[in-house]
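Presented below is the structure to which this report refers.
A protein chain is absent from this complex, but the other protein chains hold their places.
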Amino acid sequence: MTLGGNRLFGPLDPAADAGYEAPPPRVGFFTDTSICIGCKACEVACKEWNGVPGDGLDLLGMSYDNTGALGADTWRHVAFIEQSRPVEQPATGGAGAPAGLPADLRWLMMSDICKHCTHAACLDVCPTGSLFRTEFGTVVVQEDICNGCGYCIPACPYGVIDQRKADGRAWKCTMCYDRLKVGLEPACSKACPTDSIQFGTLDELRERAGRRVEQLERAGVTSARLYGDDPNDGVGGDGAFFLLLDEPEVYGLPPDPVVTTRDLPAMWRRAAGAAVTLTVAAVAAFAGSRR
Amino acid sequence: MVPQAEFRSYYGQPVIKKPVWKWDIPAYFLTGGLMAGSSLLAAGADLTGNRRLCRASRFAAAANLAASTWFLVHDLGRPERFYNMLRVVRPTSPMNVGSWLLAAYGPPAALAAASEAAGVSPRTGRAAGLAAAVLAPMVASYTAVLTSDTAVPAWHDAYPHLPFVFVGSAGASAGGLAMALVPPAQASPARRLAVLGAGLELGADEHMGRTMGLTGEPYRQGTAGRLHRWARALTAGGAVMGATLARRSRLASAVAGLALVAGSACTRFSVFHAGAQSAGDPKYTVVPQRERVDAGDAVRATG
Amino acid sequence: MAECHPVGFQWVVEAQARGAKVFHVDPRFTRTSALADTHVPLRAGTDIAFLGGVVNHILQNELDFREYVLAYTNASTIVDEHFEDTEDLDGLFSGLDHERRVYDPTTWQYEGMQATPAAGRRTQGEAHHQAASHEHGSHGSTLEGGEPRRDPTLQDPRCVYQILKRHFSRYTPEMVEQVCGTPQEVFLELCEQWAGNSGRERTTALVYSVGWTQHTVGVQYIRTGSIIQLLLGNMGRPGGGILALRGHASIQGSTDIPTLYNLLPGYLPMPHAGNHPDLSTYLDTVMGQRKAGYWGRADTYMASLLKAWWGDAAQADNDFCFDYLPRVNGDHGTYQTVMDMIEGKVKGYFLLGQNPAVGSAHGKAQRLGMANLDWLVVRDLFAIESATWWKDGPEIVTGEIVPEECRTEVFLLPAAAHVEKEGTFTQTQRLLQWRERALAPKDDCRSELWFFFHLGRIIRDKLSGSTDERDRPVLDLTWGYPTAGEHDEPSADAVLREINGYDLTTGSLLDSFTGMRGDGTTSGGCWIYTGVYAGGVNQAARRTPGSEQGHVAGEWGWAWPANRRILYNRASADPEGRPWSERKAYVWWDAEGGEWTGEDVPDFERDKPPDYRPPAGAVAEAAIAGDDPFVMQADGKGWLFVPSGLLDGPLPTHYEPAESPVANALYGQQTNPTRQVFPHPVNPSQPESTQPGNDVFPFVFTTSRLTEHHTAGGMSRYVPYLAELQPELFIEVSPQLAAERGLAHLDWAHLVTARSAVEARVLVTERLAPLRVGDRVVHQVCIPFHWAHGGGLTTGDSANDLVGITLDPNVHIQETKVGACDLRPGRRPTGEALLRYVDGYRRRAGITIETGNHPVRTDRPGATP
Partner (left out) sequence: MDLRSWIERWPVARQVTGHDRLGRGAAAMSARSAQLRARTEDADTVSRSVCPYCAVGCGQKVYVHHDRVTQIEGDPDSPISRGRLCPKGAASKDLVTSPLRQTKVRYRPPFATEWQDLELDTAMDMIADRVIAARREGWQDVDEHGDRLARTMAIASLGGATLDNEENYLIKKLFTALGAIQIENQARI
C-alpha cells in the first residue's frame, strides 16, 4: 500500500519517508514496566518541562491512579493495576473473616505515553500539517499551526491525543522536541528513578528490550512480553514501546492496534465507487428529461 | 444480537478517545450531501432546460455551501486558523483532501448561484454549475472516508458501506429538498434522485447491519439506534410518498421532501452517535482485536 | 523505600538485576512491596517479635558468622550474675523501679566491671524523662574500670551469646506467626535467605525508616536489627549494614548539628544540672573512666566547640565558658514542651519550616498548646496550618479555640526556598552536599541564616551595656559573620568554616578532628564535621561526576567523619586485616606499606596494625586493639547485649504497642514498662489489651506516607502537580473489613480513637489483608498523614489527630506507626457533636486519666497501679 511512493503500512524509516535528508537516528522510549515503581515522577517532570496544566483534583479510586488516562493535559500517565487470584483460606478455624494476603497479589504499574507510531494515524489525518514527523522520527503537534479540527483525536488507535478544552488545540507528548533539538533527553525518562523509562535510539532500545525479556524469562517471569516493538505490527512499530507483564488491554492498551490509514486506499476506492453510483443515479434521474 | 463479549480492560475505561466533534460535523455531513446532490440536480436541470429546478438547486447548493462552511469553521477549536486547512497538501488526510475539494467545488457552486441570482452571464453560470457538478459526487462521498479514517470501531469498520450510505443520503436529501422547493411538475428528476438515493442508502445500510458484526452494534443501540430507526422510517416513508403522492400534490411533495431531508439528518446524526458510543466502550476496541490476536491473526505487515 | 525514597530505590532495582533478592516486611503492601521479590506482611507493632524470631533462627541453627561474632562482638563477654532476663521475670528485666518506671542497670553490667549507676542526683519527677542514651553521645556508651571476662567457647551460660539464645528461645516461627500474623513459610524463607546471603562471600543490607522509629520501643527495633546484622557479620562491610532512610533533606544534619534539647553539636550531651557542675565532671561522663575509643578525645571536641562559640571569652581558667551553657534536668523534648504550653509554661514558640499542627502526634494538643502562648513565630514558604490554626483550625469548628479569646500573637515570616540560599544539607548517608544559591529570595523572604543572624544581632544590640551576668553568654558570643547583598545575608561559607574549626595558633582550618586540642588552641563548632573544610577547600562542594570515579564516589561531597562512606569499615577485613573474601574486599591492612588501605577512608588509625594491643593506661583510640573495629565503643566491640546506655533493657523484647487490641502472647507484661506517658485530660490513652474497654477500639491502624506527598504536606499540598496526583485523604481497608463494616469503595468512613475521629474516603484494596493472630483475625487499616484543613490545594482531616502522645523512653519519639481504633461508615460528626461523639467512645471504654498509663500490667501480682 503506497501513496505517492510513500508507504502507509509496514516497516519504514519514518524520518526519511517524511523528506528529511540524512536524519539523525530515530529515537524513542522503552518503558520496562517490570521495574516501574509507580512514583509518577515522569508525570510531574513532563508537566514541569512542558508547562502542561493541571488536570483536576479528583480521587478516582483506580488504585493509586488519580490521573485517569492520557489526554491533552496528561502526556505521561501511570496506570496501577491490583491483581489477585483467590487462594485457599487459612485452615485455622474461628470466627471472623478469612485472613491473609492473596498469594498471587500483584501490583502492576506502567507509565503510558504517546507511542510515536511509525505510521501515526493522528499525523496522517491532520489536515493542516500541524502534526508532523520530526527529524528524530517522532510525531509532534505544532502549536502555532493547530486549528483544533479534532480529527487526530478519534484517529489515534491508543487514545493518546486530545483537545484542551479552554485552548481548542490538540496536545500530546512531543518527546520533548525542544530538548531533543539541543541533544538533551526528554524530561520524563531523565527523571525516572529506576530507569523504567529508557530513552535512546530505537534500534538500540529494541535490542536492550529483547535482552531484558530473556533475562526475565530466565528468572522465571513468564508473563513478560514486549508491546509495540515489532516493525511489522499494525502501526509499523511504536517509537515508544513497552515491556508488559500482562495483556495490553489490562493496561488500557489496544491488543492489536492498526493505523487507520492502512485502509485509506480501500476507503477511497469505495468512496469513488459511491461517487460514481451517485453520478449514475443523477444521470438516471434526468434520463427521459429533455431540454 | 452479538453475544456479550468477555474482555479485560483498565477499570472499564475506553481505550480510544471519543471524537470531540460537536453537532456541527454531522450537520455538515447533511448540508454537504445536500449541496452535492443539489449541484447535480442543478446541472442536470440546466442541461435538460428545467429552469425552475436548476434555479432552486443552485440556490440550495449555495445555501448549503454557506452553511457547510459555517459548520466547519465553527467546529474548529481555533476558528481563526481555518485557513491552515490549505497549508499543506496531505493526501493521507481525508479532511485535507476534502478541504481542497471544497476549495475547488465552492467557488463554482457559489458562482453558479450568483449568476442565477443576478441573472447575468448564464454561460459562465452553466460552466460553473457543471464544474461544481463534476466535483459534487466526491463532495458527497468523501465525508464517509473522513468518518471511517479513524480508530473509532463503528466508523472504521463501516468503511466499505458508509460511502454508499452517505451518497444515498445525499441524493435522497437533495432530491427531497428540491421536492419541497419546486412544484411537482418540475420536480420529477428530483423525485427520481430522491427515490434512488433513498433506496441506495437503505440498501447499503441494511447490508452494513448484516455484515459488520460486533462493531455494527452501536448503530442499533442508544441514541444512535433511535436516530437510526427514525432515519429508516423517514427515508423510506419519504421515498414511498415521493414516488406516489408527491407526483401530484405540492403539499405531499413538500412533506415527502422534508421527510427525506430529516431522514438524512437522522442518518448523519445516527452515524455520529454510533461512533461516539463505540469509542466510549472499550469492548468495541478490545474484543475484535483480542479475537484476532487469539486466533493468531494479528495484523502484521508481510515483507 | 520505593514509596518514600524512589530515587534511592534505583540501587535496589539495580541490585535485583544482578540477582539480589529483596524482602519487604511491612504491614502494608506498598509500591516497595510491588517490586520486592517477597512481601512479608506482619501486624503493625510486632517487629521485635519478628526480628527476634530471626535471631532465634540464627542461633538455634548456628548460622551466625562465628569468626566475626567472636572477634568483633561482645558475644563472649560474661554478664553479671545478678542479671535476670525477661524469661525469668515474665517480660521485665532485673532492676525495674516500678514506681519511678526506670531500670537500675546495675545488674546488666559485664562481670568484673564497675557498675554505671545513673550518676548523680535525679529528682523523682525527672527520673523517667532522662535521655540517658544521649548523655553518652549517640554513638556508644562508656564502660567503667576493669576488664570484662570472656568465654571464647561461648558455652558459659552467662556469656552474652547464651543469654541472647535464651532470651529469644521462645521466638519460634510458630510464635512469630501467632504474634505477627506472618505465615511461617514466608518467615522461614526470609530467615534462610538472610542467613544464607551473609558470611564471608556475601552480605545483606537492612534498610529501615520511621516505620521502626515511631514506636514506644523504636530504639529496640533497631537494636534487634543490629543484633542480626552483627550475628551475620554484615556490619562495617560493603553491601551490608543498617541503613536508616531518613525522610527530610537534612534531618541527619539536624541531629549532627542538633536542634535537639539534649545534644550539643557532634552528639556531645547538653550538660545536666546536677551531674555536671563543671567541665571536668561533664567530660568524665562523656569520656568514661577508661577514656577509650574516640569519645576519649571529647575534651578536645568540647573545648573547641566552646572556643567556637565564645571566642576569647572562653579560656582554660573559666572552663572555656562551660557555665554559659544552660543545663537540662529532664525531658525538654517537643512533646513535653507542648504539654507545658497547654499548662501555660511557655511564652514564645518558633516554628522553622515545621508544621506540628499536622505533622506531630496529637494535632489537637499541638494546636491547643499554640493557642496558649504569648507569641508564635512561624517561618515557612506557605501559610501552613501551624500559622493559621487560630482562624481555620479544626478547634475553631468545635469551639475549643475562639479567635476573639485567643491571645497568641502570631508572626508569619516568609522563608527562602532551597535555591534561594547557599549551605549544606547532610543526607541520609551522612554526606554533606553544598548547594549554590541560584537567585535571591523575593520580597520579605529570608533564609533562617538571615533570620537568626539578624535576630541575634538585634538582641545583642538591645542587651549591649547590660551588666547582668545572665546576658554575658549572649554578649560574649562570636557573632561577627560577614554579610553581603542588599539583604545583608550572612555568609554560610563563614559559618561552615567555623563549624569545621581552626587552629587558633596559625589561623588555618583544621583538616581533621584529631587535630583538635583541649587547651583552647583550636576551635570547631562540630567535631564530626571537622575536615569538611580540609585543606581550606569546601569539600562538601566537590562534584567530581560519579561517572569519573569508582563506586564509592569519595570525591562527591563529603561524609562525616573524615569522608568515610562506610562506618566501622575495619570490620570488612578479618582480625588479621585480610579481606573476608575477594568479593567483599573493601578496606584491608597492607602489611608491606604498614597501613590500612582500600576503597574507602579506613575507619581506623591508618598505621595501627591488626596485632596492636593497647598498653596499660592507653586512652582514646590508642585504647582500642588492632582487631576491634567498633572504634566508638569503649571496648571496640559491636554490642549484642547493651550493658548501659538504654533505658528499657539490655536486650530487645516484644511488647505490644501502647494501644493494641491484641494481648502479648510472649509475656505477662503487655507494654514497654518504661515508655513515657503523659497523663493529662487532653491526652487520654486507651485501655491496654488485657483491660476492659479495649474492645471498643478493635482494629489496628498505621499511618504512612505516599510518594506524591511530603510529611505534613507543607511542601506538597500547595504544589499543583503533586496535589493532583493524590488529591484526597483516604483509608485503605481490606475487602473483608469493608464487608464487615459496610464500607463501599470511594464512600466516606471514619476512624475513631480516644482523641478524635478522622474521616476519609475508603479505598477497598486486596493489598491490605486481615491477619490471623493466634486464634483471631486482626484487621489493619492504613491512613496517610499528609492532609489538614487549611491553605493547601487539597484539604482533609489529619491522621495525626488520632494519635496520642506516648513516647519511646530513650529518644522521646512518639508511637505514630501503630494504634488501635474503631472504623465506621459515613462521615464523622462535626462541630461540638464531634466532641460528644469521641467522648461517647471514651465513656464506653471507661477511659480516665490513668487509663493506659500504667507502666506495668496492673493485674500482675505486685504491680503498682
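To keep things simple, chains are lettered A, B and C as they appear, and every chain counts its residues starting from 1.
The working rule: a contact is a pair of C-beta atoms (placed from the backbone, for glycine too) under 8 Å apart; a residue touches a chain by one contact, two chains touch by 3 or more.
Computed from a predicted structure; not experimentally measured.
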| item | value |
| --- | --- |
| Displayed partners of the chain not shown (whole complex) | A, B, C |
| Listed residues C:F29, C:F453 or C:F699, member touching the removed chain | C:F453 |
| Selected residue (touches chain absent from view) among A:M109, A:A191, A:A209 or A:L243 | A:A191 |
| Absent-chain contact - pick from C:G546, C:G826 or C:G846 | C:G546 |
| Contact partner of the left-out chain, one of C:L70, C:L89, C:L154 or C:V346 | C:V346 |
| Identified contact with the non-displayed chain, of C:H710, C:H750 or C:H854 | C:H710 |
| Chain not shown: contacting residue from C:T182, C:T398 or C:T424 | C:T424 |
| Residues of subunit B (touch criterion as defined above) contacting the omitted chain | 86-92 |
| Hidden partner interface residues of subunit A, rising order | 3-6, 14-15, 17-21, 39-41, 43-45, 48-49, 123-124, 129-130, 132-135, 140, 142-145, 176-179, 181-182, 184, 187, 190-193, 195 |
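Basically, only the chains that are shown with their structure count from here on.
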| item | value |
| --- | --- |
| Separation of mean Cα positions, subunit B and subunit A [Å, integer] | 31 |
| Centre-of-Cα separation between subunit C and subunit B, whole angstrom | 73 |
| Rounded Å distance, subunit A centre to subunit C centre (Cα mean) | 46 |
| Of all residues in subunit B, the ones touching two or more other chains | none |
| Junction residues of subunit A, two or more chains touched | none |
| Residues of subunit C touching subunit A in the complex | 2-3, 6-7, 9-10, 13, 16-17, 29, 31-35, 39, 41, 181, 183, 706-708, 720-728, 730, 734, 736-737, 739-740, 745-746, 761, 763, 765-767, 769-772, 775-779, 793-794 |
| List of subunit B residues in touch with subunit A within their complex | 7-11, 13-21, 36-37, 40-41, 44-45, 47-50, 75-79, 81-82, 84-85, 87-88, 90-96, 98-99, 133, 136-138, 140-142, 144-146, 148-152, 155-156, 159-160, 162-164, 166-168, 170-171, 175, 188-190, 192-193, 196-197, 200, 275, 279, 282, 285-286, 289-290, 292-293, 298-303 |
| For the subunit A and subunit B complex, residues of the former touching the latter | 3-4, 8-11, 62, 68-69, 71, 79, 81, 121, 124-130, 145-151, 153-163, 167-170, 230-234, 236, 247, 249-258, 260-264, 266-268, 270-279, 281-286, 289-291 |
